[in-house]
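Below you'll find the structure, written out as structure tokens, and then a few comments.
Up next is subunit A:
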Amino acid sequence: MSIHVNIEKKFKGFSLKVKFDTESASTGILGASGSGKSMTLRCIAGIETPDRGEILVNGKTLFDSEKKINLRPQERHVGYLFQNYALFPTMTVYENISCGFRGEKKLRDEKVRDFISRYHLEGLEKRVPSQLSGGQQQRVALARMMIGEPEVILLDEPFSALDGFLKDVLQRDMQDFLQEYQGDMLMVTHSRDEAFRFCRELMLLKEGKTLTFGKTRDLFEQPGLVEAARLTGCKNFSRIEKLGSRYLFALDWGISLRTEKEIPEEASYVAIRGHWIQGRDTDGENCIPFQPAEYVENTFEHQYLVQTPGMDKDTVLWWMRPRNSFRETEERLLPEYLYLPPEHLMLLK
Partner candidate 1 sequence: MKKKLAVIALAGIMTTGLTAGNVQAAEPGGELYVFIAASLANSMEEIQKDFNQKYPDVEIFYNADSSGTLQTQIEEGSRCDIFFSAATKQMDALVEEKLAKEDSVVDLLENKVVLIKLKDAETKVTGFENITEAENLALAGEDVPVGQYAREIFTNLGIMDQVEKMEINEGKNVTEVLAAITQGSNEVGVVYATDAASVADQVDIIAEAPAEALETPVLYPVGLTEDQEASSAEQEAAEVFLEYLQTEEAMKVFEEYGFSPYTEEKEEAAAEENTEEEAAE
Partner candidate 2 sequence: MSEFIQEINWSPLWISLKTGAVATTITFFLGIWCARKIMKMKPVSRAVLDGILTMPLVLPPTVAGFFLLIIFSLRRPFGKFLLENFDFKIVQTWKGCVVAAAVIAFPLMYRNARAAFEQVDVNLIHAGQTLGMSDRKIFWKVIMPTAAPGIASGTVLAFARAIGEYGATSMLAGNILGKTRTVSVAIAAETAAGNYDVAGFWVVVIVALSFVIVALINIVSGRGMKSRRWI
């Protein structure tokens, strides 16, 4: 169960250079919009062709520029879930799902009906996509994709076009679906929450180039690169001066910090996630006096932008703290100091 990708492609004024090998069955590609994630997916599916490189799925070569192999999409047995589902608008639900069926004609009707019931679409067979709700459309798209028994499924930003409540429902449906699915899954997203929730392995993509690849949890904990940390949502960065094997001076924050891990040679930055900073009333190691310069009232958390004299003029520290109720104001329980726990300090290059 693996996907091997190593491709290059020039397009739209920038060049794509992606390389990764998956081991687990669920992998994600996380990157900003326009970073080339969808293009990568399309290359794997065969609807776009890389300039150079190779793509293998479970040992089978789908594309190899050296050996001049380039399988047509029809031959790749790769399922693709489009962002807007791409259901055929003039066909009914039954007909749409039938299109995905591969096999003997006489078995088709039986299998289509089986999938219709499996995906809870009974009673909707004769409707056309415009007559379906968002959730029903997603199920039709999934059924259509799965009936062909693909070895790998590619999900292209499956939730980015959705809002609030529908998103939650569909994400749950997706989770159930993925739990049942035995094959490989590759999902592309710009939401780190989705990446974290659905993918066991993750590749970070920035401007068409693979930044880093690894197990999702490890990546979030220790991104290794500043850009990777940024992509995974970290906002607090500072250049460092190494003082000891576990001691550094954060230049932009104006304090010295003790780290839990040994500081690697190449590390030139320290970072900490705003959610892991803690409020304290007493001073101590890894503490900064709390002086909020700005406050942002989010729906479910307080957000403080902190600036202390020791800090560089333009630098701020972001601190996120969960709220207890809508009525709780910013002044409640303000600490004297902010504590940066050593175990949460990320050392980056």
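Regarding selection, all candidates are chains of the complex that A comes from, given by their letters.
FYI, contacts are C-beta pairs under 8 Å (C-beta built on N, C-alpha and C of every residue); 3 or more make two chains touch, one makes a residue touch a chain; residues count from 1.
None of these values were measured; they are calculated from a predicted model.
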For subunit A, as assembled in this complex, the candidate in touch from 1 or 2: 2
Candidate 2-touching residues of subunit A, taken from the complex the two chains share: 42, 45-47, 72-74, 76-80, 82, 84, 86-91, 94-95, 98-100, 102, 144-145, 148
